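Heads up, one of the protein chains got dropped from this complex, but the rest are sitting where they should.
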Amino acid sequence: MSGDIILDVEGLTMRFGGVVAVNDLSLTAERRKITALIGPNGAGKTTVFNCITGFYKPTSGAMRLTHDNGRAIQLERLNDFRISKQAKVARTFQNIRLFPGMTALENLMVAQHNALMLASGLTFLGLIGAPSYRAAEKHAIDQAKRWLDRIGLLERADDAAGNLAYGDQRRLEIARAMCTEPALLCLDEPAAGLNARESSALSELLLSIRGEGTSILLIEHDMSVVMEISDHIVVMDYGVKIAEGAPQAVRDDPKVVAAYLGADEEEAIAVMESSP
Amino acid sequence: MTVASTDLTQASRREAVAFILKKALISALVALVLFSLMIGIRTEAGPTGQLIYWTRFDDLATIVAIVFGGSIVVELLRQWWGPVSTVTVIPPSVQSALGLARRAIAPVLLTFTFLVPVIFYDQRYILDLGILVLTYVMLGWGLNVVVGLAGLLDLGYVAFYAVGAYSYALLSTNFGLSFWVCLPLAGILAAFWGVLLGFPVLRLRGDYLAIVTLAFGEIIRLVIINWQSLTGGPNGVSGIPRPSFFGIPLTPGEDGLAAKLGIEFSPTHRIVFLFYVILALALLTNWVTIRLRRLPIGRAWEALREDEVACRALGINTTTTKLTAFATGAMFGGIAGAFFATRQGFISPESFTFQESALVLAIVVLGGMGSQLGVALAALTLIGGFELFRGLDQYRMLVFGMAMVLLMIWRPRGLIGHRAPTVFLRKNTTISSELAREGRG
Partner (left out) sequence: MDYFAQQLINGVVLGSIYGLIAIGYTMVYGIVGMINFAHGDIFMIGGFIALITFLILVSLGLTAVPLILLIVLLVSMAITALYGWTVERIAYRPLRHSFRLAPMLSAIGMSFVLINYSQISQGARVKPVPPIITGGYTLFDRDGFVVRLSNAQIIVVVATIVLLAIFTWLVSRTRLGRDMRACEQDQTMAALLGVDVDRTISMTFVIGAALAAVAGMMYLLYYGLVDFFMGFVAGIKAFTAAVLGGIGSLPGAMLGGLLIGLIETMWSAYFSVEYKDVAAFSILIVVLIFLPTGLLGRPEVEKV
């Protein structure tokens, strides 16, 4: 594991009453790389996400996010909206959470809220129509247009987000997260429900996002996407990390196969050795 | 048509008739039991203080008969119109005509409103009604920011109305400050209360938020009633000064406006003046709201209503967003309250009951939350409707209650069924309100 680390999670534990959803998990995500978090259902992956992105307060553990300029932020000390605003961590959701009654364009404008609020002088400059605000607003619209074009929804910019097709909604959610100009993009099952063509379009999009310098952490079940784009994979089961490494190594790891098959390790090895 | 199918239709028609009759009979029976004691018997405190009663069986019979007949009518209508949520197909020519009408309503209505004092100059009653309607329009637009845009269910809006009214009343009677000075002060004080109210309820959702705001409203009213030394208690505050025309009083004397303009004095002048003041205040509310909607804060309000969790994930400080919504809505409520105080000359806690909050909320919901025009039309309908029932206070509220129930069943999204986007690239299409969420608080 060489290279510059953007996210360093150490000893993360999340307990809900008597249930330990995540148990002493440690993982690192490299800068400008795609790290995938995989594992069977119920392994605790979304819980880890929710801890990283500030929706749950972890029972214990440390999560350090290091920006390009070297500044480090302890995520477990931030909560809520500050994770996105200050730590520059953006996320998408397992069940798409767009603003359905607002247009695609408006969704992307909301994402640029903080920048625009500043430019509008906490609304007052905006209220009087100051030119500095109008310039900022135009810039925001242009940025939104660029993203809409990139995900192929420029034609549908003025349509309600709730009216878009499922695959379009997924891409819009990613674009919206990107409009906050994050350092780390966390995606929760972005390929869920997508067909093969849409999945490969998604892979392309994520690769190009990585190419532009954003680090990605993703939860995904679709192995073709995971194998194609990940630089590093972390595997969880029952709240603990059971394997990690490069995609090929993880794919061939008997522990991982066992976890997914619901079998135990010896059986998995036997199955793997018997197949050509 | 074969004989068999005629038989079928006849048989099914008999069945339908039997079904309707059965339903009506059950309704009538239920009505009989429900109303037997409450309507059939009438109690009252007798001359010597003890309770006496007399019977009203003829009233009971009438009501049961009405229920029976009414239920037959409702069933027939239901069968004819189809279930509540069926979509009727409107031909495109009608659609475009409707679209034109829709765009024309607002300017036409506005022009008409400006001309009301001119057209109805001699009819004091209409002018007073106009002032009343405009006051509720302003209240509706103010509450719209909280409920319609931000999706925060506020059942205690009357509290800000009261704060504004009492602020002006007490400041003017105790310190002699003029209306124009007190107006922004009332707004600021009310906004301050809005923030104070907002803080505790930030994490509450939906129904709980509603009940707590209701409790706040009631607390304010009870404090006003009981803090006699400050607010005059149940007797209220009287002798509240009327507004001047920017310093020139509207009185019959030498220094009055009429004298200055060289025209004959008439008490109608003040009414007309008040009419244009509230119109200006309401239009100010409208303008500010429309502008705010297009600014990041307004968009954040609507995003909050759509999905609060997503807002947080986008780095939006939902706490300050909610507080600004409360404060802005409260400010407009307070300003309306100050106007109310000056218009009446006298205020008492009786004017600030939960009923008022419910009425303003009904206006916002009926108008189709978030729609400015809808709220205005709803205020016109409801307040106008209320006026028709003048003198029959209890029946008024009864009908209002039933109207709320029916409205929720028939058109929960209000009169205007769409939302206008605040920014668009090419086409300004409206979004059906089926898509827009109503907010979970």
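Residue numbering begins at 1 within each chain, and the chains themselves are lettered A and B in the order written.
One rule holds for everything that comes next: contacts are C-beta pairs under 8 Å (C-beta built on N, C-alpha and C of every residue); 3 or more make two chains touch, one makes a residue touch a chain.
Fair warning: this is a prediction, and the values are worked out from it, not measured in the lab.
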Which residue from B:Leu222, B:Ile263, B:Ala280 or B:Leu388 sits in contact with the chain not drawn here?
B:Leu222
Which of B:Ala28, B:Ile72, B:Leu153 or B:Ile240 touches the chain that is not shown?
B:Leu153
Contact with the hidden chain (one of B:Ala150, B:Ala169 or B:Leu214)
B:Leu214
With the missing chain put back, which residues of chain B would touch it? List them for me.
30, 33-39, 41-45, 49-51, 53, 84, 153, 155, 200-201, 203-204, 206-208, 210-212, 214-216, 218-219, 222-223, 226, 309, 354-355, 358, 361-362, 365, 394-395, 397-398, 400-405, 407-409, 412-413, 438, 440
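Here is the rule we go by: only the chains that are shown with their structure count from here on.
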Considering the complex alone, what residue numbers of chain B touch chain A?
288, 291-292, 295-297, 299-300, 302-303, 306-307, 309-318, 419, 421-429, 431-433, 435-437
Going by the contact rule at the top, pick out the chain A residues touching chain B in the complex.
53-55, 80-85, 90-91, 93, 97-103, 105-106, 109-114, 116-117, 120, 123, 126-127, 141, 145, 154, 157-160, 162-163, 176-177, 180
